[in-house]
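With one protein chain held back, the other chains of the complex are shown just where they sit.
And then chain A:
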Amino acid sequence: MDISFVIEKFILVAIIFGISLVIAMYSTYAERKVAAFLQDRLGPDRAGPFGMLQPLADGLKMFMKEEIVPTNSNKMLFMVGPGLAMLTACIGTAVIPWGSDITIGDRVIALQVTDINVGLLYIFGVVSLGVYGVMIGGWASNNKYSLLSAIRAASQNISYEVSMGLSIIALLMVTNTMSLKEIVEQQHGWHWNVLYQPLGFLLFIICSFAETNRAPFDLPECETELIGGYHTEYSSMKLGFYLFAEYINMFVSATVMATLYFGGYNYPGMDWVLLHTGPVIGPLIGTAVLFAKIFAFIFFFMWVRWTIPRFRYDQLMHLGWKTLIPLAIANIVITGLVIAIVEKF
């Protein structure tokens, strides 16, 4: 392992980390602007041109606020909660392929931190850990509302993980690999997995909404019933971390959906572009295409938030266990049958 390899990976990790934070920061701005657009308002427009500096002002406010730790809380775990939420949100991007390999001179640079053989399962594992930050924070606050919210979050995540896993199984049957790099390479040009797995994609996107606690599944943060949610007792940047982690989660799940189902950095006519732009610019255009897809998904997340009202808790469980899981199993069976028939003839 030579030193330049290590440096290269460090730079890549730093860039990805920076990009996730900036995107999460501007997602808060985008959310307000999208909400304003959908409700025929203007949205934030005071700080800077078009209100572009609003996220910075919000961040500064969060840092300057007084930090309050409730007297009867579990101090240690109260601190750990937001940190854990941020950690689990950020480590998911490690296995995402951000673009095809860049060749500078005779050096090939992979735009992916690590291509592990079980990349898809790694993402799934990180998603399932995401609930710990919420649970620990909610419990440590020693507040009944926070606890209720934490328990809601946990049961919601566990329920929707099942159908998410089942929809991934159907995808695996099509791709025959769990390495995200190979999955993306298979979708070269326009052979996107969403064409082969439309139902699987629908299930996956519904489960992503539930896993990221976004509307219409934002029951853990249902203000009318729970005051605030699992972060009722939090103030200052600890609250900021929880809100931030949610936006990073949204970015990560948008990335995963673009990678798994919408071809990642592939786009129709990419061979022609690659031939005419060379080995450095070509892959970077692919990366730009990937980010365009990610932003489209993030917009979709926000669009849904201001369109569909929140579910009731029993409706949520009903949808998860009695609709999505049978559909996911049916999807697996149908995929298996089609693959068997195609192989036979």
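Note that contacts are C-beta pairs under 8 Å (C-beta built on N, C-alpha and C of every residue); 3 or more make two chains touch, one makes a residue touch a chain; residues count from 1.
Keep this in mind: contacts and distances are computed from a predicted model.
Between the listed names "Iron complex transport system ATP-binding protein", "Ni,Fe-hydrogenase III large subunit", "NADH-quinone oxidoreductase subunit J" or "ABC transporter permease", the UniProt record for the complex's undisplayed chain reads "NADH-quinone oxidoreductase subunit J". When the missing chain is restored to the complex, the residue among A:I151, A:L199 or A:M317 that touches it is A:I151. Touch with the chain omitted from the figure is made, among A:W98, A:Y132, A:Y234 or A:Y267, by A:Y132. From the set A:M178, A:I206 or A:V256, the residue in touch with the chain omitted from the display is A:M178, counting the whole complex. Which of A:L60, A:V118 or A:I334 touches the hidden chain is settled by the complete complex: it is A:V118. For the chain missing from the display, the contacting residue among A:E31, A:D58 or A:E161 is A:E161, taking the whole complex into account.
Residues 74, 77, 116-118, 121-122, 124-125, 128-129, 131-132, 135-136, 139, 147, 150-151, 154-155, 157-158, 161, 178 are the ones on chain A that touch the missing chain.
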